[in-house]
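Missing here: one protein chain of the complex. Every other protein chain is in place.
And then subunit A:
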């Protein structure tokens, strides 16, 4: 795992400042979507080796939720972006 994470708002910070929630790929289905879609969203995770996207919250900093794209084998971090970016949010 990375030692340092570059928060788009706060700059490069120690990983201890962040809380990791997990996989950032599942998208919340529409409220009345089928059982399978909701089951997948809530319960099913692929756990791949290699490049992954995760939700990290900068809890000891700006408290924004971020998407960290990284390789869980080589530990390389490819990008860190605000989770709301490009999703209609104000950020």
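We take it that a contact is a pair of C-beta atoms (placed from the backbone, for glycine too) under 8 Å apart; a residue touches a chain by one contact, two chains touch by 3 or more; residues count from 1.
Definition applied: contacts and distances are computed from a predicted model.
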Name per UniProt, for the chain absent here [options: "Carbohydrate ABC transporter permease", "4Fe-4S dicluster domain-containing protein", "Sarcosine oxidase subunit alpha family protein" or "Probable DNA metabolism protein"]: "Sarcosine oxidase subunit alpha family protein"
Where the unshown chain meets subunit A, residue by residue: 1-4, 14, 19, 21, 28-29, 31-33, 35, 38-39, 41-43, 55, 57, 59, 63-65, 75, 77, 82-84, 87-91
